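Below: one structure, written as structure tokens.
Yeah, one chain of the complex is gone here, protein chain that is, but the others are all in their spots.
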Amino acid sequence: MSAGATLRAMREQRPLVHQITNYVVMNETANATLALGALPVMAHAHEEVEEMAGIASSLVLNIGTLSEPWVESMLLAGEAASARRIPVVLDPVGAGATAYRTATAHRIIERVNVTVLRGNAGEIATLAGAHAEVRGVESMSAGLALDELARAAARQLGVIASVTGPVDHVSDGERTLAVSNGHPLLATVTGTGCMSSALTGCFLAAKPAEPLEAAAEALAAFGVAAEDAADGAEGPGTFHARLYDALYALDPNTLDGRVRITET
Amino acid sequence: MSAGATLRAMREQRPLVHQITNYVVMNETANATLALGALPVMAHAHEEVEEMAGIASSLVLNIGTLSEPWVESMLLAGEAASARRIPVVLDPVGAGATAYRTATAHRIIERVNVTVLRGNAGEIATLAGAHAEVRGVESMSAGLALDELARAAARQLGVIASVTGPVDHVSDGERTLAVSNGHPLLATVTGTGCMSSALTGCFLAAKPAEPLEAAAEALAAFGVAAEDAADGAEGPGTFHARLYDALYALDPNTLDGRVRITET
Partner (left out) sequence: MSAGATLRAMREQRPLVHQITNYVVMNETANATLALGALPVMAHAHEEVEEMAGIASSLVLNIGTLSEPWVESMLLAGEAASARRIPVVLDPVGAGATAYRTATAHRIIERVNVTVLRGNAGEIATLAGAHAEVRGVESMSAGLALDELARAAARQLGVIASVTGPVDHVSDGERTLAVSNGHPLLATVTGTGCMSSALTGCFLAAKPAEPLEAAAEALAAFGVAAEDAADGAEGPGTFHARLYDALYALDPNTLDGRVRITET
């Protein structure tokens, strides 16, 4: 496992990462994708989602501001991506907060071959059937230890579960990786979870054969960038601007020395 | 009246502030809400707006990029919020610029128990039936002195009218408060009016029993943050980033000493 090598490969390939995401973070996930070195494209029209997913290297679905036409777009694109066997990331924003969000996340997981399910503890616990408290789009608590939760969700849902928080846990149901890069300022900016899903899509595009590693490396790289961005930031706003600087400046040659991934 | 005490209470409660707002400013109002210390959630699907409004502590409606499905979402969420007696803020962006915006704002005021109507002078004057000039979403002129306008609009429409500008005026029809915090750079960034509506929702959530005071305190706190953000800013872009830093750094212990609210 080498986050540096994956980042280098990704920047050489410049994969197209098709994102159907929420209105709140579209600019942010596009900029994070671009700063990291991949090519974002946002497209949701029923007339074109399958064609766009057909030329992309990975697909990121995010239900943060869902409505039926957008869910239908996600299903169409997701099925096209599944048919082409390209990686699909699902970010179940707010699952557990309303019945509609929980049901929609399940609906997507059933119809689309989701590679990585990236969410906070409350969202993932809800989908795995564990007890959880979700308030709006924030996780308040989950009923399990986080490594247990990731493992259980992966097995239950047939995905790689990527549970982010102060320490992230990524599991395919067999192996579980803990990622301890990051910075508390990430929690003060809206959409940083969504960005981590987008960057997971970028890393998966570069290393589709090892999705567990790719998912953990993406979170580690994002965490390292957050650590760099925090250095010199005066609060959430300047941290946010500096986060793109830091993603852009990530160095494949030094990244591995800073990554903190351990098998649990 | 103590903006510091309200801010402190709000940060302890971390109220969920449900926002159905325009595409232009969603990220910005979410980040302002989060930086201040509350939890934003954006949700507009007809399938979930009532449920989301049902767990929120306040609701913010903003017609900046309206269309019929979104107006319907606002009415559904607004009626659910009214039934639960949680505070509702309406930001009538562009009322007076097109007939559709003016009519929609009236439609919401008629069907929803709007606590605070927060807009610029042209928008509020239009809705109060006074002469006004609105150009796109900018107020060009209003036919009344601003304290008179706030008072008249409050009486006419049965709301607390919060008229923002170089000096803000907030009135419940009886008492009128003038808020003279703020900075000219606020007018150079799109969505700062929308942010002030979102922050009004945050303060109302923390002090629902005194909405006139809460609305004025929210504008004062936002104005103080703007004053701090302007210090060191090199223009609209760096000011914008620093505005979130400043909201995050607002100190409940020193805020009251900086707030400039007077009864007119």
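Order as written gives the chain letters A and B; numbering starts at 1 within each chain.
To be clear about the criterion, contacts are C-beta pairs under 8 Å (C-beta built on N, C-alpha and C of every residue); 3 or more make two chains touch, one makes a residue touch a chain.
Here the structure is a predicted model, which means the values were calculated and not measured.
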item	value
Candidates B:20, B:66 or B:142 - the one touching the absent chain	B:66
Contacting the left-out chain in the complete assembly, out of B:1, B:24, B:55 or B:249	B:24
Contact residue for the chain not shown (choose from A:52, A:89, A:112 or A:146)	A:52
Contact partner of the left-out chain, one of A:3, A:16 or A:259	A:16
Subunit B residues touching the omitted chain (full complex)	22-25, 27-28, 64-68, 94, 97-101, 135-138, 188-191, 233-238, 240-241
Where the missing chain touches subunit A, by residue	16, 18, 23, 26-27, 30-31, 34-35, 39-48, 51-52, 55-56, 69, 240-246, 248-249
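In this section, only the chains that are shown with their structure count from here on.
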item	value
Subunit A and subunit B, separation of their C-alpha mean positions in angstrom	32
